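All protein chains of the complex are present and in place, except for one that has been dropped.
Order as written gives the chain letters A, B and C; numbering starts at 1 within each chain.
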Amino acid sequence: MPLDPYLKEALVAKLTALADDEVVLAQRLSEWVAHAPILEEDIAIANLAQDELGHAKLYLELRQELDGSDPDRLVFFRDPLEYQNAILVELPKGDWAFTMVRQYLFDAYENLWLKEAEKSAYEPLREVASRILKEERFHLKHSVLWVERLGQGTEESHRRAQEALELLFPYAKQLFIPLPEEEALVEAGVVPDLKALEGAYLEEVTRHLERSGLKPPQGGYVPKDRKEHTEYLWSLLAEMQSVARWDPEAKAW
Amino acid sequence: MPLDPYLKEALVAKLTALADDEVVLAQRLSEWVAHAPILEEDIAIANLAQDELGHAKLYLELRQELDGSDPDRLVFFRDPLEYQNAILVELPKGDWAFTMVRQYLFDAYENLWLKEAEKSAYEPLREVASRILKEERFHLKHSVLWVERLGQGTEESHRRAQEALELLFPYAKQLFIPLPEEEALVEAGVVPDLKALEGAYLEEVTRHLERSGLKPPQGGYVPKDRKEHTEYLWSLLAEMQSVARWDPEAKAW
Amino acid sequence: PERLAEFEARIARGEKIEPGDWMPAEYRRQLIRMISQHAHSEWVGMLPEGAWITRAPSLRRKLILLAKVQDEAGHGQYLYHAAETLGVTREEMVEALLSGRAKYSNIFNYPTLTWADVGIIGWLVDGMAIKNQTMLAQCSYGPYSRAMVRICAEETFHHKQGKEAVLLYAKGSRKQRQMVQDALNRWWWPTLMMAGPHDTDSPHTPLLLRWGIKTKTNDQIRQEFLNEHVPELLEAGLVPPDPHLRYDEKTGNWVHGPIPWDEFWKVIQGEGPMNRHRLLARRRAHEEGRWVREAMEAHARRRLAQAAD
Partner (left out) sequence: PERLAEFEARIARGEKIEPGDWMPAEYRRQLIRMISQHAHSEWVGMLPEGAWITRAPSLRRKLILLAKVQDEAGHGQYLYHAAETLGVTREEMVEALLSGRAKYSNIFNYPTLTWADVGIIGWLVDGMAIKNQTMLAQCSYGPYSRAMVRICAEETFHHKQGKEAVLLYAKGSRKQRQMVQDALNRWWWPTLMMAGPHDTDSPHTPLLLRWGIKTKTNDQIRQEFLNEHVPELLEAGLVPPDPHLRYDEKTGNWVHGPIPWDEFWKVIQGEGPMNRHRLLARRRAHEEGRWVREAMEAHARRRLAQAAD
């Protein structure tokens, strides 16, 4: 399918936002590597971080095909206010409950989105969505199980999971707020209609959370768009970009 | 007193090392501001951080008189391997016991050193030492009291203070390792002889720690020189220098 | 009623009410509410700026910011003391804050996204705060009035430093200019809302005015702020994000467009961008500091016991 200039620009923006979520989430997951509660989860979390980062790379390579931009420049040389990630993924790593509840909320969204994106009218996105979905199914299994374990484990794990949920749940709703240019992409069948997915998402996660003994909170602040961030993003990127930006004369890393 | 070129170079190195300790310690203290256990200690810790940073500025201004270097360039644009701080001050902030035991170990050293430095043959250093000593006496009072409170407080505070001491104590000894060029400065009466101070220091801190119910550990790794660092310094500086280095075109901050 | 008349007469004469003096229960209640909110605002207000101490880009700015945040902690301390003169304890006030019952200034429920935010907060947020505090320095309650005099002096300093930084960046590099304009865009409406709802929506105001707790209305304060700051911002090449902003020749006032009050009420009800984060940060510091406070108390008891021997 040929993209007109307006659609092309909108798709570039959308791919960037998709990649930014993955990059930032991978960074938070990376903070856990070598510090997980059991060795098996060190493996799992390194694997998750790797997959999310790999997905970011796929999205940015799609973008590269459209506008010739360099994925590494985008990741390591964009400033915090240029990042288009959702706040959900930038919040500090917290404890294991926070990490797993966040992962679950994100995985459930991503699975839904990808299943629809597999039907995209834009073939390259369709292919990438299928590739990513294969891995994301495993992510979701993993985080579904953890939500259940924590929710139904001990009193302490339940308390921690519920506390995490209180903070995180409103931010999950931000994932369903489209970009300003996204409507045209939806109409052209290029990307799924987020607004149409939100209901199914809330139903699905509420069901699983409640089955696990957890209660999704009412209310809370939902960011209005992806220009909003928190105080935590600057430091996350300062650390992440510190080597890449350390020597202006370095040509390759 | 006129300094010959060799002494001048040695003094530049020494002033930088002195400043680096203060800059890095101020950074770790800054991480506490707004998060202290009581409001009064938020005030105290902000004040400590400010004083330490002010001292760094004084040392770097002395250096500026010698070689025209810009204090801000030195602080915000030197790389981690160029920093000459002792490892004691770069270790992550830890809990309140870690912070206060470290502060005590550093304050006790600084007070001893400054009392001798007040007799320096180099007048500008003499003056700076007197100015700094006025503040450092208060710092020492504050950290002496905290060591006592924690050591003799509750079982938990004692355990935490002792654990902090286990890790920190060997690093305090690094403070008494002179720079390669320092001997000439000592002979010329410009700076105190660290080796001569170490005995008095160990005696003083051991006495206070033991009076507070804490036991300085035997052994442990003592860094051999100020080129040694840990994994923690890169991130500390990445955060600290992130705004200053963010825009190569910015001329002033 | 006789005592009330006498009390109101004292206020009318411009006398200060002092802790031991008789006062209406409602006067006490309003003051406790206002002073403790004000104290909480200082304490919570350390968080958004405090987040940038570790990243301040020069020795001088870092020293200034440390001093500023230290001042805020100090203001918190005076204000808690001032409130204590009305018969409430610090513990009660802190507990009210941590449980989410007590309020603090809405402005601190917005995040500081870049270093420029620190400058904008110093200039505009403190600028608005000073308007309010200068008025409160005239307050009829002595301890509050005196705390305000002291606080105002320090705030004026912060205001100057914030302005100086913003003006520097406004004529700095392309990225610096962008950074500071972005920060202005984010902080403009929250700052205007700091003065509180319009007079018509502010039921407490008449009573507070009568008892000399306030001497100006919210809209008066907001107007003073605008008249001072808008010309200076424009002069610096910065543009407030209000397409309706205009100068009214007749009144000599700067007139703003519609304020997003919906947002204001949401934030007050706990649904602002950083409400949960601020409370969590305060609760976490409180929780993690518990063993420290216990050690302090245990040590103090031991000292006391030794002294008694």
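Criterion: a residue touches a chain if its C-beta (ideal position, glycine included) is under 8 Å from a C-beta of that chain, and two chains touch if they have at least 3 such contacts.
In this text, all values refer to a predicted model and were calculated from it rather than measured experimentally.
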Partner chains on view for the chain not depicted: A, B
Candidates A:L3, A:A36, A:L81 or A:L202 - the one touching the absent chain: A:A36
Residues of subunit A (touch criterion as defined above) contacting the omitted chain: 26-27, 30-31, 33-40, 42-43, 46-47, 49-50, 53-54, 56-57, 60, 71-72, 75-76, 95-96, 148-150, 152-154, 156-157, 160, 239-240, 242-244, 246-247, 249-253
Where the unshown chain meets subunit B, residue by residue: 79-81, 166-167, 219-221, 223, 228-231, 233-235, 238
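Note that in this section only the chains that are shown with their structure count from here on.
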A-C against B-C, pair bridged by the larger set of C-beta contacts: B-C
Length of the line joining the C-alpha centres of subunit A and subunit B, rounded to whole Å: 42
Mean-CA-position distance for subunit C and subunit B (Å): 35
Per-residue multi-chain contacts in subunit B, two or more chains: 239, 242, 246
Residues of subunit C engaged with two or more neighbouring chains: 51, 55, 175
